[in-house]
Every structure is written in structure tokens, then in C-alpha cells.
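The structure appears right after this line, and notes come after that.
Left out: one protein chain. Kept in place: all the others.
Read from first to last, the chains carry the letters A, B and C; within each, the first residue is number 1.
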Amino acid sequence: MKFKVSAELGYEIKAPSTLVINIHALRTAHQNVIEETLSTPSYIKTEQLTDVNGENRFMRLEVPEPCTISIKYDALVDNYYEVRNHKDVAEIPVAKFAPSVLPYLNPSRYCQSDKLYRLASNTFGKIGSSFEQVFAITDWIHKNVEYLSGFTNSETSAYDTVTQQAGVCRDFAHLGIALCRALTIPARYFTGYAYQLQPPDFHACFEAYLGGDWVLFDATRLIPLNGLVKIATSRDAADASIASMFGDVTPTITKASCQYADETPFKPIYYTRSIFDGVTYF
Amino acid sequence: MKFKVSAELGYEIKAPSTLVINIHALRTAHQNVIEETLSTPSYIKTEQLTDVNGENRFMRLEVPEPCTISIKYDALVDNYYEVRNHKDVAEIPVAKFAPSVLPYLNPSRYCQSDKLYRLASNTFGKIGSSFEQVFAITDWIHKNVEYLSGFTNSETSAYDTVTQQAGVCRDFAHLGIALCRALTIPARYFTGYAYQLQPPDFHACFEAYLGGDWVLFDATRLIPLNGLVKIATSRDAADASIASMFGDVTPTITKASCQYADETPFKPIYYTRSIFDGVTYF
Amino acid sequence: MKFKVSAELGYEIKAPSTLVINIHALRTAHQNVIEETLSTPSYIKTEQLTDVNGENRFMRLEVPEPCTISIKYDALVDNYYEVRNHKDVAEIPVAKFAPSVLPYLNPSRYCQSDKLYRLASNTFGKIGSSFEQVFAITDWIHKNVEYLSGFTNSETSAYDTVTQQAGVCRDFAHLGIALCRALTIPARYFTGYAYQLQPPDFHACFEAYLGGDWVLFDATRLIPLNGLVKIATSRDAADASIASMFGDVTPTITKASCQYADETPFKPIYYTRSIFDGVTYF
Partner (left out) sequence: MKFKVSAELGYEIKAPSTLVINIHALRTAHQNVIEETLSTPSYIKTEQLTDVNGENRFMRLEVPEPCTISIKYDALVDNYYEVRNHKDVAEIPVAKFAPSVLPYLNPSRYCQSDKLYRLASNTFGKIGSSFEQVFAITDWIHKNVEYLSGFTNSETSAYDTVTQQAGVCRDFAHLGIALCRALTIPARYFTGYAYQLQPPDFHACFEAYLGGDWVLFDATRLIPLNGLVKIATSRDAADASIASMFGDVTPTITKASCQYADETPFKPIYYTRSIFDGVTYF
């Protein structure tokens, strides 16, 4: 499926600074970036980097002097996902996880799974399969956590949200991840462009490792599960923030949008409890 | 320099379980593991893994049934470190950090640098070079944080320790890392075997990225800086715990020791404020 | 009902110090302290005080020099409680609370009700009457929080316990209080001697203000509700700790016991969900 995505970031910069920007659609075997353009002021040195795993890519911008800058990104992306029925998929035990999966069991900055063992076990521990546990976690978050802009900030973590029960997509994702890891289900953060998100913005949700697939879950239920263009997956938002700023930098604009650009009509996939369908972006 | 290191871990296991163990001396171009033996009960399936960066190596043990197990590790390691004077070493700006270094600027589970910006800036921000800042951080921790066994636990983080001001080597390391990152100095957790540590145990300290080197700092000042055999470096203890346990597992024994095994006499290197000497294990 | 209570506190004191001790059975119109003795070393100056509300009474001890002391308290108390059916008791709105009740709606050190509004409302908000809400809170705590000695410490608060889900009687009480206040139900901490508590110790539970009575609840369910001798009620443990120590003081002994001393057989009252019975110590 083709999507046209675009982003705009603006900054007020008062001293020589460095920015690390995570807004590029990821290039994978199953997400083809057909064309993309990034426009930045010519006096800014930009550099495209890939992270240590060779997967996520991001831009580093060196701003030599005070200025006001605008960064624009546009891409046409051909995306691929699979829907798999997990009802009879065999669970993979920890003893069989690939080494690359194991870190997603560890607690991280915003997902303190180590502090949530008893709560996760008391609340979700008796539910049948891992798939059903993640489904129940997603349901619980959707039901109990209020989507509320401005309630949380960049320091808010799953440990806060599980009690305070309000936040934005990032907080929903962190809580989902933390609860999964507390149940020994690997989980990771997913950021991307989201079709039909209102108001348009960058979006965050999470993936749980189930039966050998990274299955997408979104406790906000704000978008269809198959309307996402992946920017990055990571331990949590600490490793995939839209922008990391080093210097005297004030963000002024953060915009993102996602339009459907395929000929065939878009058929949204939503959560359905009765069916064990899992959406995976390979 | 040669060291003979050994470890013993014991567990009471009440149901089929999986253990991930981080006790092997790391093999690097400058740390030669001359010989090593790991002894585990024969009915336990063991597997040696390397992490996603191909650096740290660890063991996964599959325990099929309830039992009491003991794991023993012995190794003879030839170690190499360099002492470099950092007085006139040029600082490297964020804009020049290799991509592999950048993640060590991000906050992590036990090192919430994002919550310590103002404190770090108010307390250490006006100190001259990055090297001197890290030295001052290490000094401050040594002076203000009391080494106190049993005060903290596996959930304790730098955010707690900066205020509560008591803990063990792990807590000292986490606080050092968090304060460095808050000042835009990459920092990482270092676990190893430590010569002359009393009582003998595994040890943790931290490395700061200064002038292109990962320089070792130890705010506990319990050991000479050149008496360490590296097990792992990582974001923080979440990624390098001695043992991660999945299942019904209770640790019963945790022992580690480190003996000097070289012919030439050991010449300890301690902290010296006046000299800008940094110890690096390459 | 008559109870014989006794307590022993021991301290290692290394410098001139002051202790404030809360172990006396409270004297009220309905709790008659028939006889009591407090024995302390003769060189220690003791003073009996009553708090600002003229209700709780406590001892202040001035220890002039280093020593090891033992404080013993014995009392025979005639106690009175009432069981009232709250099914048809009219609820009292905030607008009618006496001024002395209002502070028990405020958050306090260990009962951060302000941080639990959404959680309390999402979990208990739709339950019928205030009495049933408190009953459901007590049930939920009993079911989800594990009684575990040594897991928590004197800094642990309701905000911790609601997530960590383990603790001792003090933590159970604080969580109950915090959840009540978050639902606009006044609640206070209750410490006392508890009959049939195993192992014998001081006990803590809580009272909720319902229909004009302070009704006793105990989420630990370790004792019959009618086996308590009140020492103090307060905002939380911060105001009613067994001992506050000022100086270089290390507690060495903390013992308490409670024996039934009446002729008529003791008829224990336990929780019964179906009946709206509330036990109140006037």
C-alpha cells in the first residue's frame, strides 16, 4: 500500500547546536521508500546515519550559528504488512528467543517493567496465551487511560501512567511495553506516520513478540492498524525521539501527515477481540 | 597484566526455567582470555550468545526441571589498559560522535539523565573541560553518597540515589552515568571482576567518552583503576545484569573473585586530581 | 471487652537524644484504660504529652547520655465498639462534614490521594454507595497486595504500593486511605494492639468516615475487626509512628502483644461482604 507522508520541524536556535532527527520512513525489505526529499537550509551541514543495528536511520544536523530553521520531509512509501491468525501459533519460550530479541525483555527508561511484575501478574497473569495477554493489556489501557494532551511530558514513564491513567500515544505505548515485558513478552516501541490520525501528528504504538512475529498493538485505537508507515522501532521513546537537541534549541513547529496514495481502496483493520488476528509490519 | 578470575552462582529452581548469565570475561583485541572453564550440571542445556553488537557474550541456561544448581566459572585473562593524559586532548562535539556512541547520551532505565539536566548544569556546568566535569562528578558522588549495603535494591535508579545518597557500586555507577549524560557526555556502565575489592564480589563502575576514548571512572574508590577485568559494557545494569531469571528461580549464591597472576609486581593506579590521567580499557 | 496489652521497645543510644513514643492505649469515653504502667530507666526524663487536638497522647523521653534502654508498657483496657448496619444509612455530603473531618480528605505524606484520582475513579467510581466503595477497595487490596515483610520500608507510600503490590499492614492501610480520599471519602490511619495477630506486633489499619461514623477497615484481614485496642488515629503513619527518634538512636527491640482478658468468650467479627456491617470504635 502506498502512502504519501510529510513532516515539518521548526526550531529557534540561539547558539551553535546539533540536532538528531528521526523522521525518515524506514527502508526495509517490506517498506519501500519510492521517493523522498528532505529540505534543510543550505548553510546547515546534514549527515545521514544508521544506528548500531544497521536498521534505523536518522539525520544529524550541525547548525553553526543562531538562526530559525525549518526542516521539511516528503516521501512516497510502499508499505507491506501481513495479517496472521495467532490462535494456533505455537508460543516461543525465552530459551528460544534470538539474542536480538532478548534486550526487549529488559526494563528501559520509560518502561520500568521490573517495577510492574506483581501488578502485571495479578491483573493479566491468569489469561491464557501470550497473544490474549497482550490483547487484554491493550484493552485495559484503552479502557483506563484517558487520552489527554498536555497532561504528561517528556519525563513521563509507564510507572507514572499505570497510576495516573492519562496521557498521549507515547504514554499508551510505554505502558503497553512495560506490562508485556513484566509478563516476559518482548515488546518494543514503534514510531511512524499514521493514516487517519486526527489531528495529524507523528504516532507511537508498540509491537509485542508473539510466535516469532512482532505484532502491532495500539492502545489508543485512534487509527486503523494497517495505516502506519514505520520510522523506527526501539527500546522506548528514549531511543527514537523525533528530535534530540544539543545546544540552545527551542522547537517551534512539529507537524506530520500521512495520506493514502494507492489505487485500490483502503480497507481499514481495527481491533477485533474474538479473532486472533495480528498485524505485522515485516 | 594477567588476572585469574572466578565466579560461582547458585540457584534454587522450582519449575522449568531459563537463566541468562553475564559472567564471562569479555574477549576483545586487548583483553585476551587465555583459558576459561564453565562448569554446569550436565542435564542443563547451555548456549553461548553474543549481543546484537557482537560484543558482549553471555550464557543462556535452560533448566528443564526443579533442582538446585551451581555454576562455576574460572578464567585466566590477559588484560591491557592505557593511561592517557587528557589535559590537552581536544574535545569531540556531538556533531562528530560516531553513531555507535550516540545511544550513550540517551536516558536509560537506571540513568534518567533527562530528569537531572538542571541539577547537573547547576552543580557541574561551569567546570572547565568535560574531563574535569566527570572528575568533579566522581568526586561529588564519592563525597556525598554513602556506600551502604542493603539500602538499595534492583529497582533503585540514579534519580533515587542523587537524593537518597546511599547505595552500592551499581548505584554509584548509575549516578555517574546519568550526570554525565545530562551534561552531553556519553557514558556507559562497566561490569567486571575487580582486584583488591573487599569483600570480593562483582564490581560495577562507569566509562565516560572523552576525547575519543572510553575513560574509566569509579566513584566508590574501592579499587585501583587498573585492576579490572571487563565482563560487559552497556547502557546500564538493565542490559548487563549478572543474571536474568525467567521462571521460578531464587538466587542462593553469588560469588566472584579476582587474583593478580602476573610476574611483574602490580602497581595500582588511583585517582589523582591534579593530573588529567584517564585509564582506558580498549 | 477487656484486653491486656503490652509493649517493649529497646534502643541503642550513642549520643544525647530525644525519643517520642506512641504506644499508650488511647483514653477515650469508650476506651477505658483501667490500669497501666510504663517503666523506663530512672535517669531518663519522661514527659507525657497530648497532641494539638487533645486526643492522642504520647511520651517524650530525654536521654542524657549514651546507653542501652528498654521501655516497657503494660495496660488493662476496657474497650467498646459498635456494629452498625450501613445499608440504609444516609450518606453525608462534603458540604456537611464537620471542619474536623475535612483534613482527612487531604493528601498526606504516605497517602497521595491527589495522584490516584483517575485510578480510584476508574476502578471503584461506579460502585454504588460509599460504604460499598470502601468495601471494594479493601477487597481489591486484600486480593492484589501481597503481605510481605521486608519488601517495603519507612519511605514506602500508597503511590508505591498501588503498583508494587506488596507490603505490610502499614502499607495496606495507607493504600486504603489514599483510595478513599481520592473518592472524596475521609479516611484516617489507625494504630493499635491487635488480638490474635500472628506474629504478635503493633498493627495498623484504617477508618473511613461513612454516614457520620469512623468505620474500621483492615485490608490485611489478619485479625478480627473487634480485637483492637486503639493507640492513635492520624493522617497517616507520619503522625503516629511508634517511635520518632532525634539523635543517634538505633532501635533494637520492638514488641507488642494483646491478650483477651474478659470473662465472656470472645466472638470474633470478620468481614462479610453481603452484610453492610461496619465496626466503629467510638
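The definition used in the following text is that contacts are C-beta pairs under 8 Å (C-beta built on N, C-alpha and C of every residue); 3 or more make two chains touch, one makes a residue touch a chain.
Everything numeric in this text was worked out from a predicted model, so none of it was measured.
The chain we do not see here touches B, C in the full complex. Which of C:66, C:103 or C:251 touches the hidden chain is settled by the complete complex: it is C:103. When the whole complex is considered, the residue among C:115, C:203 or C:230 that touches the unshown chain is C:115.
In the complete assembly, the contact with the undisplayed chain comes from C:155, out of C:65, C:91, C:155 or C:262.
Summarising the interface, subunit C meets the missing chain with residues 18, 20, 45, 49-53, 60, 62, 93-95, 99-100, 102-103, 105-109, 111-112, 114-115, 154-155, 184, 238-239, 244, 246. Residues 115-116, 118-119, 122-123, 143-144, 146, 159, 162-166 of subunit B touch the missing chain (whole complex, contact as defined above).
Rule of thumb we're sticking to: only the chains that are shown with their structure count from here on.
If each chain is drawn as a node and touching chains are joined, the picture is a simple open line. With centres set at the average Cα position, the gap from subunit A to subunit C is 46 Å. Separation between the centroids of subunit B and subunit C, computed from CA atoms only, is 44 Å. Between subunit A and subunit B, the centres computed from C-alpha atoms are 30 Å apart.
Not a single residue position of subunit C touches two or more of the other chains.
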